[in-house]
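As structure tokens, the structure follows; a few thoughts come after it.
Of the protein chains in this complex, all but one are displayed in their positions.
Entry: subunit A
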Amino acid sequence: MSNSKNKLIPFLCLLPAALILSIFVIIPIGYSFYLSFFNWNLIAPTKNFVGLQNYYSLFTDPINRKVMVNTIFYVILLVILNFLFPYLISLIVKYFIKKMQGAYKIIFFIPSLFSLVVGAMVFSWVLNPVSGPMAFILRKLGMTLPNWTNSGVLAVVVLCLITSWKVFGYNFILLLTGLGSIPQNIIDAAKVDSIPRWRLIWNIILPLNKGVSIYVLILTIVQGLAYVFTPINVITQGGPYYGSSNILYHTYLDAFVLYKTGNASALAIVTFVIFLFLLFLEVRFVERKEASYE
């Protein structure tokens, strides 16, 4: 086979992927960056150059600031619900029981199969303050379910619970697989020395599982913020008064509802920079260990 043909084949193989990724991912990042320096409404023929004004207003505009604070609240909740909780359960399944591990895996994963629109609908029934089953049970016990859509904080909690319903099984399996890849002889050796189980977990297992757990932690933040978009849009549309909006959802609101393309693009670029930083952490801490969780 001739040399020139040899060079052409990999090029042709990469072409479809490269075309799609550059047209619909890489170039758009640059264009969003460009748009973030203008005031525009997505439709008008002219864009007004405003320099760094859009970035400046991210820190001065009260709504933007509210959205930033909400985003931090979302991240904290997502880490607790979608990372720490499944991690705890995977430790229980791995080290505290012996049977039924396969069955738990199969059942926990079921909600991951369904659309978040379905999840949002079902939970707005389950937690409906008037006609839902939770309100019904609480009423029997002499309590009332608060109208959570009226409170930003409660709405964020419910929206995070909905995503965690979907993501839990998936993250659980990732973390369990990580635990499964820890060499058994290390654990057996510790058992021979009759170290208490919580110390075995804290001092030996958790450090050995660091690669996978950091990977899942970063995934939880990156995907969690994206996932929560759907229940926000279905249930609260960011309300009450931006109380349940976050940086991703507000980008969408600014761009396609309020037609403030400049502010939306600045938010989009800030989100990108945050995710880029998380990618850097992932490469720094996880990629070296990649081969170990198979």
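Points to keep in mind about this one:
The criterion applied here is as follows: a contact is a pair of C-beta atoms (placed from the backbone, for glycine too) under 8 Å apart; a residue touches a chain by one contact, two chains touch by 3 or more; residues count from 1.
The criterion applied here is as follows: contacts and distances are computed from a predicted model.
Not every chain of the complex appears here, and the one that does not is recorded in UniProt as "Carbohydrate ABC transporter permease", selected from "Carbohydrate ABC transporter permease", "Xanthine dehydrogenase small subunit", "Electron transfer flavoprotein subunit alpha" or "Tat (Twin-arginine translocation) pathway signal sequence".
From the set A:Leu81, A:Leu208 or A:Ile269, the residue in touch with the chain omitted from the display is A:Ile269, counting the whole complex.
Here the missing chain is touched by one residue of A:Val118, A:Leu154 or A:Ile182, and it is A:Val118. Touching the chain that is not shown, out of A:Phe37, A:Trp148, A:Tyr170 or A:Tyr242: A:Tyr170 (per the contact rule at the top).
When the whole complex is considered, the residue among A:Asn54, A:Asn82, A:Asn209 or A:Thr251 that touches the unshown chain is A:Thr251. For subunit A, the residues touching the chain absent from view are 6-7, 9-11, 13-14, 16-18, 20-21, 23-29, 31-32, 35, 42, 89, 92-93, 96-98, 100, 104-126, 128, 130-133, 136-137, 149, 165, 168-170, 173-174, 177-178, 219, 222-223, 225-227, 229-230, 233-237, 247-248, 251-252, 255-256, 261, 264-265, 267-269, 271-272, 275-276, 278-279, 282, 293-294.
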